[in-house]
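Every protein chain of the complex appears in place save one, which is left out.
Let's look at chain A:
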Amino acid sequence: MNKQLQQFLTGRIWLREHTPFPREVIDAHIDSGHIHLKPGVLTKSDSNLFWQSKMNTCNRCHNTNPSLFHSFNCARCNKICTYCRHCIRMGRVSSCSELLLWDKQHARSANAHVFAWSGQLTPLQQKASEELLASVEQNQSHLIHAVCGAGKTELLFQAIFACLQAGKRVCIAAPRTDVILELFPRFQKVFPNTTIHALYGGSPDQHGFPELVLATTHQLYRFEHAFDVVFVDEADAFPYYADETLQKAVTKAAKQEAALHYVTATPTKSLKTTNQSILTRRYHGHDLPVPKFVSLWGYARQLKKGKIPLKLQTWINGKIETNTPFLIFLPTIEMLENFPGELPRVHAEHPDRKELVMQLREKKTPGLLTTTILERGVTIENVHVAVVGAEQPIFTSSALIQISGRVGRSAQYPDGDITYFHHGISREMDKAQDAIEGWNHS
């Protein structure tokens, strides 16, 4: 048995054509029964007198949406072959492709884990951390509901260390690559003796058997029954809550008896856990800045004509005069691209997103225009924020709460301006404001 292959495939579900091992090695392990095969796409046909229907399921990403399957005459199997378009970026999975799963004894690690963290938790964090630890020990699912800037990552450390010491395999999943990139060095410092892999689209090859995996939720498509404990960070972030296959991926990546734990600022009703902890205070103890509503009637038409509405212009000028960095959130990429003036702008497809955010931090640029891409994970000292078109459906209450959470994160500037410019107040805006005020009063 090839040990490296065992370490690689344990808990994974991997496309046969794309393994980093020679073909003969894979073939030998299939013959010896170490690896078992699953077809890439499962097609169930259902027919009766009135209709015929075919239901496809991708065995890797568990997508069942018929519009994301495509059938064609395949030159490899000489049949009509169906493939999944949903997870195609990880290598195409089709009816005639095979997925590898490790069937025999799982890889184990012999690392003696070390917990090297000397930071201090606030009493609120400490309480939540202990509650989480208790849930983890009893293998019950736990929800940490913490406001933006409460210091969520630190309070996971204790529980993760306990799991690792018990010989469990742990996964921390987050919907966004930015978050994984930020967490990776922090965890490496805290657990210096643990093999940690960070998996995201385009991540480099990493060797050995990781006891702790930091992965984007997308990468969990490639795991099956792998983890004893899973923590989902930012469970309210796009696209996790909107994409059912990502939620299934998390469940699939966990072992059947494993408990799933969630960390979020805006829990949705679909997150069901046995226990929960609530942190309504930021680590610095100050109130959260409450959003102001300012009407900006017909802003879309004015912007289309190339004019910045007066109230918005005054707001921008005020920030420039006082030398305060600012972010303006816009609902669509089109509006962002057509926004008059010279302000730099970032969206998901923008190549130097990170550089522009750095420039804002270093005050080389007065402000940034952005789509919801910067709604979370960005910390800029003393930043003020405006949301233009806050009534648009893309700004859900959780998006608005996250956006408002950009303001006043540092202890030095715990307050700041957060303004929703709107063409009519939406329910979601009210919900966001109520939630923030509610946390401040509790």
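Things worth noting here:
Following the convention adopted for this analysis, contacts are C-beta pairs under 8 Å (C-beta built on N, C-alpha and C of every residue); 3 or more make two chains touch, one makes a residue touch a chain; residues count from 1.
Note that in this section contacts and distances are computed from a predicted model.
A chain of the complex is left out here; the name its UniProt entry carries, from "ATP synthase gamma chain", "Glutamyl-tRNA(Gln) amidotransferase subunit A", "Competence protein ComFC" or "Peptide/nickel transport system substrate-binding protein", is "Competence protein ComFC".
Across A:Arg76, A:Arg427 or A:His441, the residue that sits in touch with the chain not pictured is A:Arg76.
Considering A:His36, A:Arg92 or A:Lys431, the position touching the chain not shown turns out to be A:Arg92 (whole complex). Even with one chain removed from view, chain A keeps its contact list with that chain: residues 67, 70, 72-76, 81, 83, 85, 88-89, 91-92, 94, 334.
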